[in-house]
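The complex appears here minus one protein chain, its other protein chains still in place.
For chain A:
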Amino acid sequence: MRLAGSKKAMADFADLGGSEDDIVSLLPEEPEDMWHANNLIGPGDIIRAHAIRKVNRTTNTGSTSSERVHTDLTIRVTSTFFDPAASALHVSGTVVKENGYVAIGQYHTLDLELNRAFTLLKPSGWDSVAKETLQEALRPEAGDDLAAVVMQEGLANICVITEFRTILKQRVEHSIPKKRSGASDMDSATKAFFDKTLNTLLRAVEFDPAHPRTLLLASPGFVATEFRKYMLDLGQRTSDKKLLAIGKGAMVVHTSSGHVHALNEVLKSPEVQAKMKDKKFYGETRLMDDFYTRLRKDDGRAWYGLQPVTRAVNEGAIGPGGGTLLINNSLFRNMDVATRRKYVDLVDRVKEAGGEARVLSSDHESGQRLDALGGIAAILSYPSYDLDEEPEEEGGGEEGGENGAAEGTMVV
């Protein structure tokens, strides 16, 4: 994403309120930028972008004609829709500036396009989170993306892990007969499954020889190893240099299952860590792991849910000395201004208190884990045991250990 300083657009916005500083013109250059745009654009914002609109005209004689016109439209956003697989962003709203084709108040859905600038005005001003998002969006692309195939027997999830999100490109399912039908049936079915997975992988993910992309193959058991072997064998047999290169560069990682959420384990593995240390999502994954560990230990420093976290912030418990606020960016997206302000307020206050506030991408596995916890969690600077509503029965981490060994009857 680049800033596209267009004076003309700025001038257009002059009469819509808001200062000149609140107006920004952006040029999305990559699919990833659409995701950033989705994080930036919220309800209530005013956006001006290129639009194609179907216009119906009625002539004096009463005959109608319809034509598609290219025009620039300015709308007040009511909702956005982001298609993660296609990286397409659709912004709906009402027209606030009329022109020859549309009147004020008419609805329009803008399809933001790559390499066409749009101008964004936040009438309520840019808050800290929005500014940070903008900065993130404007940062030059840091390194390449990862492709990952998380698989188990008969199931493969083909994902692309970018700086900010994990995109599930395709899910491959193939029924592999079990033992009873004999070994040959199984081998041929496994081969067919590998074939299907490889074809889908090559179609879904672009492997450009100029920018080698790391491929992660993750599975329980030997599926990933076998798959890599299959790629290499096939590459050798067909003397497909490209396939050979991909196969050779592929990293096999062990996971406990073939579901997408096993990616967490992938990112934890030392092989991957060595490669990904500088990535944003790596830090996020580590933070989440840290949080879970603390939660397990029940040391009183890990809390999740809006209510306890808000209380912690009020008490100033998320401060210097390891205090971290974890918040999903999905909480800032598509929400009314008041709610958004509440969350932004939390972030600002943590920062004021000297704590760290991390906005996690809800499109990453770590963000998904945080989502399960309600989208917001915190590691406190000091233990606090009474942040939830019913503080009477808290702690008691000792009871668990004894019960495990003593009870003869299991209540399951």
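Here is the rule we go by: a contact is a pair of C-beta atoms (placed from the backbone, for glycine too) under 8 Å apart; a residue touches a chain by one contact, two chains touch by 3 or more; residues count from 1.
Note that in this section contacts and distances are computed from a predicted model.
Participant: If you had to name the missing chain as UniProt does, which of "Isobutyryl-CoA dehydrogenase, mitochondrial", "Large ribosomal subunit protein mL53", "Elongation factor 1 alpha-like protein" or "Ubiquinone biosynthesis protein" would it be?
Facilitator: "Elongation factor 1 alpha-like protein"
Participant: Which one touches the absent chain: A:T197, A:Q368 or A:S381?
Facilitator: A:Q368
Participant: Which listed residue, A:P177, A:P212 or A:G321, touches the chain dropped from view?
Facilitator: That would be A:P177, which touches the missing chain.
Participant: Of the residues listed, A:F82, A:Y282, A:Y304 or A:F332, which one is in contact with the missing chain?
Facilitator: A:Y304
Participant: Thinking of the whole complex, not just what is shown, which of A:K131, A:H259, A:K277 or A:K342 touches the missing chain?
Facilitator: Going through A:K131, A:H259, A:K277 or A:K342 one by one, A:H259 is the residue touching the chain not shown.
Participant: For chain A, which residues lie in contact with the unshown chain of the complex?
Facilitator: Residue positions of chain A that touch the missing chain: 175, 177-183, 185-187, 220-222, 226, 254-257, 259-261, 264-265, 292, 295-296, 298, 303-304, 368-369, 372-374, 388, 390, 393, 397, 399-401, 403-412.
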